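Take a look at the structure set out below.
Every protein chain except one is present and positioned as in the full complex.
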Amino acid sequence: MSKAEQQPRKVYGMLAEYSNPAKLIRAAKLVNRAGYQKYDAYSPFPIHGMDEAMGLKESKLGYIVLFHAILGFLGALALQIWTSSIAYPINISGKPFMNIPAFIPVTFELTVLLSAFGAVFGMFFMNNMPRHNNPLFSSQRFEKVTDDGFFICIEASDDFFDEDKTKKLLEDAGAIHIEHIFTLEDR
Amino acid sequence: MSKKYEYVPEQPLVQGNHTFSSITALIGDIVEKPTPMWWYIAFGVSNLLLAMLLGMIAYLVWEGTGIWGLNNPVGWGWAIINFVWWVGIGHAGTLISAILFLFRQGWRTAINRFAEAMTIFAVMCAGIFPAIHVGRIWVVYWMFPIPNQMQMWPNFNSPLLWDVFAVSTYFTVSLLFWYVGLVPDFATLRDRVKSKFGRFIYGFFALGWTGGNRQWQNYEKSYLILAGLATPLVLSVHTIVSFDFAVSIIPGWHTTIFPPYFVAGAIFSGFAMVMTLMIIARKIYGLEDIMTVNHIEKMNMIILVTGTMVGFAYVMEFFIAWYGGVEYEKFAFINRALGPYSWAYWMMFLCNVFSPQFFWSKKLRRSVTASFILSIVVNIGMWFERFVITVSSLAQDYLPGAWGYYSPTWVDVLTYVGTFGLFFTNFLLFLRFMPMVAIAEIKMVMPQADPHYYDENGDEPVTANEFAKKPDLNA
Partner (left out) sequence: MESTRRFSESRNVESTGDSMNRLYVVESNYTVTGTMADHRLRIKSGEIALFGYALAARLAESVTGLSAFSGYSNKFSQHSWVAVLAEELLNNRGMSILTAGTDHATELHAVVAAINRALGNVNETVSLYDLPFTQPGDNREAFARMVREIGNGAYDTVVIIGTNPSYTAPADLGFDDAISQAAAVIHLSGYYDETSKNAGWHINRAHYLEQWGDGYSYTGVQSVIQPMIQPLFGGRSEIEFLATIIYGEDKTGHELVRETWSGAISGNFDRGWNKVLHDGLLENSGFEAVTPALNGNFDATTREAAGNASSGDGIELVFKTDPKLFDGRWANNPWLQELPDPVTKITWDNVALMSPATAERLGFRGSKFDSKEEPVARIEAGGSTFEIPVWILPGHADDSITVYQGYGRKSIGRVADGIGVNLYAFRTTANMLSISSVTVNNTGRLYTIAATQDHHSMEGRPLIREASLEEYRTNPNFADDMVKVPGIPEGEEHAINLFDGPQYPKYEPQWGMAIDLNTCTGCGVCTIACQAENNIPVVGKREVKRGREMHWIRIDRYFNGDTDNPQVVQQPVPCMHCEQAPCEQVCPVAATAHSDDGLNQMTYNRCIGTRYCANNCPYKVRRFNFFNYPKEFLTTGSDPEIIQMAMNPDVSIRFRGVMEKCTYCVQRISRAKIDTKRETGNSIKPADGSVKTACQQACPAGAITFGDLTDSNSIVSRTKRNNRNYMLLEELNVRPRTSYLAKLRNPNPKLV
């Protein structure tokens, strides 16, 4: 008897494939109305209207970016003001030590730079990226998700997850294929 | 129901009846198939030019900046001209990605990846010059505000220092923006390539992208914010580059028109460079369905507009010089047109103002040959514009006793040619190993990506025109 047959493998979730964006949206709406929380709809590109279908709230990324922007702004000003008028003031062309008009370009650039870091790394953070060991990657079919495949995966850890009920819901929504996704250790 | 209007469908952005998977195959195959012979040859030539660049730089570090043609009074020559030229070209990529995104121009998706790559590599080529043109390259890092035992800090009044921050920020943000766009496409390649090493590399850089909508939601937000940041960044960076000249007091440099003039010029030359590269790539790689003639036409319109803006700026400079009555300024401009550098001035005028006017003709706008030729002419003209600005103002400024003529040496010329080696080496690697079109974004602008395209059963409509008559599905 192989290890795989010794005990039932731990299920990570149920993956259903759909044929086009319209079907995926419909399915997502149904899954959302059914009360599931831990699920996601997968597609090769973002689908217009999916956020509402899944009942998602607005992304919080903006606050992260704003925080970084303020950090960049104040940091740039602090750097320039401190170096030019406190740490080592030098008479440059008779200009005032705290030459705010001259400080604007660097301030602007650092604000943008830090905001960009916030936007990018904040987004990675919020998306749990990098995560190379996602159980979804074990599925052969799931490889289509970056080509022309549309999927919904409902995680087993969701409160409402039930082998049969969940399967029926996904099938009724029009799934063309359903499979189990197993956790990493049991693959 | 309301009145019936005659619906005129927009020209499809992707021609040729593609499906999602055929798009993926079209672009992905370029990466997955074995390297074609012409690529090796082109890569070899680029490497030679790159080696020449490195050789010129080594010679420069060894001997000193005297091997260039600089002198008193002309302290800036080809190096700075090349810097501004390359940076200007780079701005088009960000503009295509960011500004056209904000304006919801779907046609950008065919060229944005391509253009962003060009931006990165152009900024790399540009960034070489401020580093090597200084007299003491080994202490160039003093421009950065790093604590040191001299307790010295850089001088924040100086436009060159603003440049350091601006160009660094621009390179970083462009790189990040480009990378963010690449993540879903790296995932696509990860899922397609056969070789284990390929899967590993693409998988690594895909960061575990699954394509889930929760990821897409944050991703789209991030993309939008980056676009919103990159737009003022494009404007500000070339503005700051223009400050290198505008903040000085030299006649011909000290003028408030430079920021918008430079930005317009940058967009002008950048689009021209994208055009040149795109026309070659679409032919070689068979991407005419994605990079269509409509795209070419739209780009030519932008080239026409920005070229006319640049022409307007030329005329305004003359007008303000006359109107302002400052004799040094008046002289600077008359001298540009009639003095020892008039050959450069008229070349610039011809290439920048006169040649884009051909694009008023729809036939020429949609002609691939005309676009290719004129795009190269435009870039030549833009190089001469930077030459005229930099050299003519320095050669003859306030005190005639100090006037002096500048001409480049062979080292100047070969260094410039060598940067094309750096650019094309990088660009060929990009073409070979990365998806040169934004696969996910292209799919997004296909009609099949829109849920409203499908009927109430969620099936494909019978014919494309039926789409116009379907009721709203989102009830």
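Some observations on this one:
The chains carry the letters A and B, assigned in the order they are written, with residues numbered from 1 in each.
Operating definition for what follows: a residue touches a chain if its C-beta (ideal position, glycine included) is under 8 Å from a C-beta of that chain, and two chains touch if they have at least 3 such contacts.
This structure is a prediction, so every number in the text was calculated from the model and none was measured.
Only one of A:11, A:30 or A:92 touches the absent chain when the whole complex is considered: A:92.
Contact with the omitted chain, checked across B:394, B:411, B:431 or B:445, is made by B:394. Residue in contact with the omitted chain (choice from B:15, B:35 or B:407): B:407. The hidden chain makes contact, of the residues B:28, B:88, B:127 or B:159, with B:159. For the chain missing from the display, the contacting residue among B:198, B:340 or B:461 is B:340, taking the whole complex into account. Along chain A, the points of touch with the absent chain fall at residues 90-96, 99.
For chain B, the list of residues touching the undisplayed chain reads 63-66, 69-76, 130, 133-137, 139-140, 142-143, 150, 152-155, 157-161, 164, 244, 247-250, 327-328, 331, 339-340, 394, 396-405, 407.
Keep in mind that, in the parts below, only the chains that are shown with their structure count from here on.
Chain A and chain B have Cα centroids separated by 29 Å. Residues 19-21, 24, 145, 151-157, 159, 161-162, 165-166, 168-169, 172-173, 176-177, 179-180, 183-184, 187-188, 190-192, 203-204, 207-222, 225-226, 229-230, 232-233, 236-237, 240, 243, 439-441, 443-444, 448-454, 458-460, 473-474 of chain B touch chain A in their complex. Looking at the complex, you find that chain A touches chain B at residues 19-23, 25-26, 28, 40-51, 54, 56, 59, 61-62, 65, 79-80, 83-84, 87-88, 90, 92-93, 95, 99, 102-103, 105-106, 108-110, 112-113, 115-117, 119-120, 122-124, 126-134, 136, 143-148, 153, 174.
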